[in-house]
Structure formats: structure tokens, C-alpha cells
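Let me give you the structure first, and then I'll get to my questions.
Here the complex is missing one protein chain, while the rest keep their positions.
For chain A:
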Amino acid sequence: MTAARSVLPGGPEGVGIGWRREIDLTVERMAGVDFVEAVAEDLHAGALPESVSALRARGVPVLPHAVSLSLGGAEPLRHDRVEHLAAVADALDAPLASDHVAFVRAGGLESGHLLPVPRTREAFGVLVDNVRAAQATLGVPLALENIAPLLAWPDAELSEGAFLAELCERTGAWLLLDVANLHASAVNLGQDPGQVLDELPLERVVYVHAAGGVERDGVYHDTHAHPLTTDVLDLFAELCARHRPPAVLLERDDRYPPDDELAAELAALRSVHSPS
């Protein structure tokens, strides 16, 4: 069985891994890497790292993934950051760019990490405005990712699935669905991941993120520093059973294991994605 074709022209297909400076050579040399993703804020459009250029020269797609647009933030969108993402996407000749449904700054402070947006109509309107403004600057389609929450706002008017579905509908954005984050929402907020999958427009998923984490005292921490868990792989399998996404990418950001362990995790994702 072959992997589903990408719904987005030129979009990723198969299995990928997050490119990080600390494992640049590992990623560059690893067999069976169909595409990679790099954190946009780590790159300079005018001076791409050598290993990123080497991957591009081999025709491996490199997708820029932003973390600092704060698309769910009520403060005015930082156009300089959107322009940086646009420039990096252009330098990489990428088929799409992405960021999260989250906010990272407010009241003059930076969080340093992705925080959840209240799922109210008002917050939804702000998010839609910001996404549209970002899309107007970007030269490529934008994909939006669900985050791993540790806390929830009160008074949600929409479920996460309905919120994301309507966001895609209103803005034309694509989905970067993170199954580890979906698992985090299930453990930490008691959300039913099956219901989220029911509500999401799965045909809008351009690729999937999977990553390792750890559960402590009933709370799931999406660390990207631990091995992939069975729960996350099972959720990915559940997604594939409903609607197989064109591609899946492993994120590992810390406590890098030996190369063969990373390769084994990619193989595990591949076997779920494209069973032989």
C-alpha cells in the first residue's frame, strides 16, 4: 500500500523528521527521510545551514515551522515575524509554512512557549483576523497546528475539533495535526480524541506531527525529549484508519538518542502510516 497523495500540490508525502542543529548530520544522512521541517525562527533566509542546503539540493522538501507568530494573541500581529517566515519559506522553496493555534505574548511579556487560546467566539474572531493577515503576507499556504495544553480557559463555546474545523473553513488554512498534542488534550483536559477526530476536516490535514512525552501524576508532558509512546502511535493509527494523512513527521528536540533509535521511531511511524 502506498501513502496517500498529498492534498496540497507539492505538499509532503511519507515520513519526515524535524531538522535540528544538534542532529543536522544525523538527519542529513538518515535513510528513509522523505521530508524535514525546520523551526523558522532558527533560520536566516539569506544564510541557510549547510545541511539544510544539502537536503534541498537532494530534493528533500524542507518545511518552515514557526513558533512565534502568536496567531491567537489579541495584540496586533507582528508583521516582521510573518515576513521572516515568508522569506524563509521562499528561500527553502517550501510548499507551505506553519505555526500554531496559540498565543505567546501578551501585556508586554513573552511566554517562551505556546499557550492556549480561549475557545470563545470573540477569541475565534481575533484568530481569524490574524490568520488572514498572515496569509496575505505569506507567499505559500499556511497550516495551523493544535497545541499540547496543560491548562484550559473557562467558558469554552466550541469544542477543539469544531474550533479548528471552523478556523479552516473561514480562512482556508490547512491543518498540521499533532497526535501527541491531541493525546495531551485527552489526558490533561479530559477531551475525547475520537470526538476531535470526528469533528476535524481530516482531508485538510497536510501532515501529522508525532513526538514523545511522559506522563507524571496524571498529567501528560509533551517533552519531545522522550521516546514515542504507544498511546501516541495508537492515536496515529486511529487517525490513519479514518483518513490516512499524506505525511507524518517525528519531532525530537532534546536528549537526542542514538541514531538507530530515531530511525526505529521513523520506522514505527512508517509501519502505521503505510503498512506493507
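We adopt the following convention: contacts are C-beta pairs under 8 Å (C-beta built on N, C-alpha and C of every residue); 3 or more make two chains touch, one makes a residue touch a chain; residues count from 1.
Keep this in mind: contacts and distances are computed from a predicted model.
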Item to check | Omitted chain (choose from "Metal ABC transporter permease", "SCO6045-like C-terminal domain-containing protein", "PTS system IIB component (Fru family)" or "Cystathionine beta-lyase/cystathionine gamma-synthase") - UniProt protein name | outcome: "SCO6045-like C-terminal domain-containing protein"
Checklist outcome for this item: Cross-chain touch to the chain not pictured, restricted to A:Ala31, A:Ala57 or A:Leu109, is A:Leu109
Checklist entry - In the full complex, which of A:His221, A:His243 or A:Arg270 touches the chain missing from this view? => result A:His221
Checklist outcome for this item: Given A:Ser51, A:Asn181 or A:Thr229, the correct residue touching the omitted chain is A:Asn181
Item to check | Touch with the omitted chain, as defined above, among A:Glu199, A:Glu238 or A:Asp253 | outcome: A:Asp253
Checklist outcome for this item: Touching the hidden chain, out of A:Leu8, A:Val39 or A:Val62, is A:Val39
Next on the checklist: Counting contacts across the full complex, list the positions on chain A that touch the omitted chain.
Outcome noted: 18, 20-22, 39, 41-42, 44, 47, 65, 67-68, 73-75, 100, 103, 105-115, 118, 120, 122-123, 126, 147-148, 150-155, 178, 181, 219, 221-222, 224, 251, 253-254
